[in-house]
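Of the protein chains in this complex, one is absent; all others appear in place.
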Amino acid sequence: MIKVLLFGAAADRAGTRETELPVEDVSTLAEVWPLLAERHPDLAPMRDTLAFAVNGEYARGNDGVSPGDEIAVLPPVSGG
Amino acid sequence: MIKVLLFGAAADRAGTRETELPVEDVSTLAEVWPLLAERHPDLAPMRDTLAFAVNGEYARGNDGVSPGDEIAVLPPVSGG
Amino acid sequence: MFAIVEESLDVGALIQAAQRPDCGAIATFVGTTRIDESEGAAVEYLEYEAYRPMADRKLEEIGAEIEGRWDVRRVSIVHRLGRVDPGEASVVIVVAAARRGPAFEASRYAIERIKEVVPIWKREVWSDGYVWVGSQVGTRDQVSGNR
Partner (left out) sequence: MFAIVEESLDVGALIQAAQRPDCGAIATFVGTTRIDESEGAAVEYLEYEAYRPMADRKLEEIGAEIEGRWDVRRVSIVHRLGRVDPGEASVVIVVAAARRGPAFEASRYAIERIKEVVPIWKREVWSDGYVWVGSQVGTRDQVSGNR
């Protein structure tokens, strides 16, 4: 399995802070989004504002995803 | 009389922090310097670095000076 | 020192820890909760959350960036999580340097970078609902995500 963490507005829209995806369905980060948006349709409108991290570092769509990885869904940060 | 206060390096070079000048000898700020430099020759080399205040405000050579005024001899400020 | 904490921030202690005989300048930035008002409602408090430990590491990276760009001797960044009431500090940045120029520039850089890259989010809790800052998602009528 691949763990997916959601934060801030993304957790709010998804109605959850954490979910899991079956590893056989994803090999790159880009493949994660359609599965997430299908499970949590309220997330879909946020797509263009989101960034993603794999194992605690910002990642892009063609970055690989492996079993045991932790993916984070990051809305625009607003610390400070 | 006119009171003259000296600060920092100017007090140091003059060897005093305060002196008085007879009022009849000065009517503008410009007339103060020659009297001071005569009394305190070690001040003379500092002339170009000094600013002056009359009654607590920066003043220029042609500003007037009257009995009871307080003149301050101000080396380059170095607060902070 | 880089830290993300749950409790209130002791600004004085953070500055005191940066007072060093090899430094002549300490520039500090404190971010505080401001009561904003609109449409007859007001912000009651802010609530922060973070993705940790990524957020901790990003603070350290900002510190390393600063040390690579400016001659500074000590950089501290502490960010608070959870509820932060009006006037209270959510973030404190302290930069000590031999001279003031680098201290000022680095402290400004630190807050700008925090707002760009550190995975921390704030929710404004208003008298009439909440909104996630930056996403405009929430329960207030004014929030675009609700329209």
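Order of writing sets the labels: A, B and C. Residues in every chain begin at 1.
By definition in this document, a contact is a pair of C-beta atoms (placed from the backbone, for glycine too) under 8 Å apart; a residue touches a chain by one contact, two chains touch by 3 or more.
Note that this is a predicted model, so its numbers are computed, not measured.
Student: Using the whole complex, pick out the displayed chains that touch the missing one.
Tutor: Within the full complex, the chain left out of view touches B, C.
Student: Counting contacts across the full complex, list the positions on chain B that touch the omitted chain.
Tutor: Residues of chain B in contact with the hidden chain: 5, 7-10, 12-13, 45-46, 49, 53, 56-58, 72, 74-80.
Student: Contacts of chain C with the missing chain: which residues?
Tutor: 10-13, 15-16, 19-35, 86-89, 96, 98, 100, 103-104, 107-108, 111
Following the convention adopted for this analysis, only the chains that are shown with their structure count from here on.
Student: How many angstrom between the C-alpha centroids of chain C and chain B?
Tutor: Chain centres of chain B and chain C, defined by C-alpha means, are spaced 50 Å apart.
Student: Can you list every residue of chain B that touches 2 or more other chains, as numbers and ranges?
Tutor: Nothing qualifies.
Student: Where in chain C do residues touch at least two different other chains?
Tutor: Residue numbers touching two or more other chains: none in chain C.
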